[in-house]
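For reference, the structure discussed in these notes is given below.
Removed: one protein chain of the complex. Kept in place: all other protein chains.
So, chain A:
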Amino acid sequence: MAVGVWNRLDQTARNMLPSGITVLLLLVGMAPVPLAGWSQVSPPYMLVSIFYWAVHRPDLLRPSLVFLIGVLADLLGGTPLGLTPLALMLSYWLLLTQRRFFLGTSFLMLWLGFTLVAAGYLLVQWLTFCVIQASLVEPKPVVVQALLTVALFPPLAALMQKLHRSYLS
């Protein structure tokens, strides 16, 4: 009986890994980096985590959870409320329609898929922000942000893979 309880607790903790690591990456992204010009283009690390788990274990990172993480990101980051959840939901939607395609294909295809999702995510955010501000916001930082996010995908995805293999396989 006792073993059963511990077993279940252990399983719950493991199942919380995808959402936990996503929130952690969100918080890590908020740490101040003393590099000139970095803050403006600091990439949304959590997007890598959301992409990875949505492809491999969507049952552990449900859309509603991603929505809540987006709300948290907006509340903490000072961005207009609803901006991040909207972009995340549309990206997740896009991702789920193509999920079968990404599963089991090579890493390069996964990277390509992430590029599309990241581009879509930032494009939706940028467009929404322009509408909220009622003006054309300079798109250059967003483009640089997208490039940085895509460039940072391989190391972060490797980290996710490692966690995936050691705790959730």
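Here is the rule we go by: a residue touches a chain if its C-beta (ideal position, glycine included) is under 8 Å from a C-beta of that chain, and two chains touch if they have at least 3 such contacts; residues count from 1.
Basically, contacts and distances are computed from a predicted model.
Student: Refer to UniProt and select, among "NADH-quinone oxidoreductase subunit N", "1,2-phenylacetyl-CoA epoxidase subunit A", "Cell shape-determining protein MreC" or "cytochrome-c oxidase", the name of the complex member that is left out.
Tutor: Going by its UniProt entry, the chain not pictured is "Cell shape-determining protein MreC".
Student: Any idea which of A:77, A:120 or A:154 touches the chain not displayed?
Tutor: A:77
Student: In the complete assembly, which of A:27, A:60, A:147 or A:168 touches the absent chain?
Tutor: A:27
Student: Please identify which residue in A:4, A:37 or A:104 touches the non-displayed chain.
Tutor: Of these options, the touching residue for the absent chain is A:37.
Student: In the complete complex, which positions of chain A touch the hidden chain?
Tutor: The missing chain touches chain A at positions 27-42, 44, 63-64, 67, 70-72, 75-83, 85-86, 89-90, 92-93, 96, 125-126, 128-129, 132-133, 137-138, 141-142, 145.
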